[in-house]
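Here the complex is missing one protein chain, while the rest keep their positions.
Moving on to chain A:
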Amino acid sequence: MANAKNARHHIVIGSGVAGSQAAETLREREPDARVTILTLSSLLFYNRYDLPKVFRGHRDWREFLAFPAEYYKDYRIEVRRCSRVAGVDGSRRSITLEHKEEIRFDTLLVASGGRGYIPEELVEFRPLMHPFASYTEAVTAASVVPDRGHVIMLGGDMIGLDLARTLIDTRHRVTLVAGPQTFWPHEVTDDERPGLIAALENMGVEVVEGADAGGIASIEQGAKGLSARRVLFKDGTELYGDVVMPFFGLSPSVEFMLGSGTDIERGLLVNPALRTTGEGIYAAGDVCQIWSDAEKRYRFFYGWKNVRAMGDLAARNITGGDEPWVPAQDEQLHISDDGKIQSPFWEYE
């Protein structure tokens, strides 16, 4: 039996669905190990799928937590919040935090997820947009949208469209500026797209095809007496709204892994057992591209069920397993008999 001196130290970067599930599995499979979660967040694990609730008046952060603080105590999982990882040295098996502290690990699971991607041509307008990727951002966005206010949604990935359902339900006006990322991460064919757009319109979402207007020229602050935001298109047309929210899919959070000795393309490249090319380093969730033998390419797998299953699998493989990744959910976008969009990415427990 391991003692405090020879117990392994498993570090998990990220306290989202994948990271939290992994920590739990690590504890269950290796009771004596030291398990540490490093997270940028000031909150313990909360489910981002619940965030649309802020538009229904739920603003208390305690309502969003997946587990009470006692859970981590009971599971002996150390959670270090507000910890930004500055770098990882795979050869020395050490992590450096932004405040220069160095932490050694025996195994590392990177589950840092993704942040909302903003196309480079719109980056300069970032200060005028309201992202929706964290509890803080969600509360900020909800607080600036007036009752029955008008939300201009750019991109329209499935995270955004999930929010749109809530916004329509709470009598907000939603205008979607659709583009290539609409319905992301679903890969929608040209044949499927018109039916899906029509379903959105039936839902109450007003849809503007961004390409038809030549693309977005600028996002501006509205003038006094007008709405807070103006989206100007290259053909001269414009949209006014109370808030502009970008939903262009996710971009993996891997910057701190550059120079770590692990291979990165867009995300961390892992084999089907979720091992990176760095010794003792694994990855799970939205941050990794998994080699698919069937498709002969590295690809991302999204969705709550997939991400949780990845966290669990990575932990099992860290603790001696050697199982390959098998997707845990289907990826098909459907329109139900009553004309509503049904996406597996909206399903979570």
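Operating definition for what follows: contacts are C-beta pairs under 8 Å (C-beta built on N, C-alpha and C of every residue); 3 or more make two chains touch, one makes a residue touch a chain; residues count from 1.
By definition in this document, contacts and distances are computed from a predicted model.
Hidden from the displayed complex is a chain whose UniProt protein name, among "Transporter", "4Fe-4S ferredoxin", "Zinc finger SWIM domain protein" or "ABC-2 type transport system ATP-binding protein", is "4Fe-4S ferredoxin". Among A:62, A:224 or A:296, the one in contact with the hidden chain is A:296.
When the missing chain is restored to the complex, the residue among A:7, A:217 or A:335 that touches it is A:217. Per the touch definition above, the residue from A:47, A:140, A:227 or A:277 contacting the chain not shown is A:277. For the options A:201, A:235 or A:265, the residue in contact with the chain missing from this view is A:265.
The omitted chain makes contact with chain A at the following residues, 86-87, 96, 100, 119-121, 123, 217, 234, 258, 263-266, 269, 277, 291, 296-298.
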